[in-house]
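Heads up, the thing below is written out as structure tokens.
Yeah, one chain of the complex is gone here, protein chain that is, but the others are all in their spots.
Let's turn to chain A:
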Amino acid sequence: MMLNLFHLTVLSFISSLKEETLPVAEFVNKSVKWITEKFSWFFDPIKNDFGDKLEDFADMLAEIPPSIVIVLVVLIAFFITGKKFGLATFSLVGLLFIYNQQLWEELMLTFTLVLVASLISVIVGIPVGILMSKSNLAENIIKPILDFMQTMPAFVYLIPAVAFFGIGMVPGVFASFIFATPPVVRFTNLGIRQVSKELVEASDAFGTTGSQKLFKVELPMAKTTIMAGVNQTVMLSLSMVVIASMIGAPGLGREVLSALQRANAGTGFVAGLGIVILAIIIDRITQNLNKESA
């Protein structure tokens, strides 16, 4: 009898659950709208001024004669790999190929997007990582947020990105910031927490202040790990360029997107190849930056 009653209550509760949908979607819509309106004083200057600056910067890059850019990149690749010819040769051939395919301007736009997005990610991410390493409370709060940022499908935050920043490069930077920041935060946290206990004790025993310990011991010790995080962040923001093109971010990603829309496998492949070439050059250069400093 009792059991039956219990069973009934549970059943009726479950069936009643469906009658009234919790207005989560509505709530988010309202929030986005509210934020867009209330914070337009904050978003609009970013949308306009920052967007203009980004485009100016990309234009400026595009105006540098490609030959100079290519020579520069090849030289950097040569010296940073310890005067080896592998990466230098690859950079030379790859960049000439992109130039040959009339994608030079798009390359500069994509590079600008990746550069700016990564810079912002690193500038925000490293201090957040430091905070996390210093406080278990901060770690417990920030960790789920990072999980959320990394697993939420990118398309989902493209929508509010457009609401806040319109279309173009700026929402693209925003989207890739969300997607690409977690690794540098995590690696910074990990790197500092991994500094051996004895070294931290040695630092304390000689009477360092908190910031002396951070800058003279912990950050130098964690540098390799943090740089690995930076490398990951750069790679992830590069992987966002195609998705960001859906909200109007220009560059190689947009070429891929338009090839998709016109079912043109050939141009899609070529633009995709351009992204791969850029990715490999950036990856190898940042990795070697790490090795050199280690």
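Going forward, a residue touches a chain if its C-beta (ideal position, glycine included) is under 8 Å from a C-beta of that chain, and two chains touch if they have at least 3 such contacts; residues count from 1.
Operating definition for what follows: contacts and distances are computed from a predicted model.
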Among "Quaternary amine transport ATP-binding protein", "Probable septum site-determining protein MinC", "ADOP family duplicated permease" or "Cytochrome c oxidase subunit 1", UniProt's protein name for the complex chain that is not shown is "Quaternary amine transport ATP-binding protein"
Among A:L87, A:L115, A:V128 or A:V217, contact with the omitted chain is made only by A:V217
Contact with the hidden chain, among A:V93, A:V156, A:A202 or A:A265, goes to A:A202
Interface residues of chain A toward the undisplayed chain are 196, 198-199, 201-202, 204-209, 212, 216-217, 220-221, 223
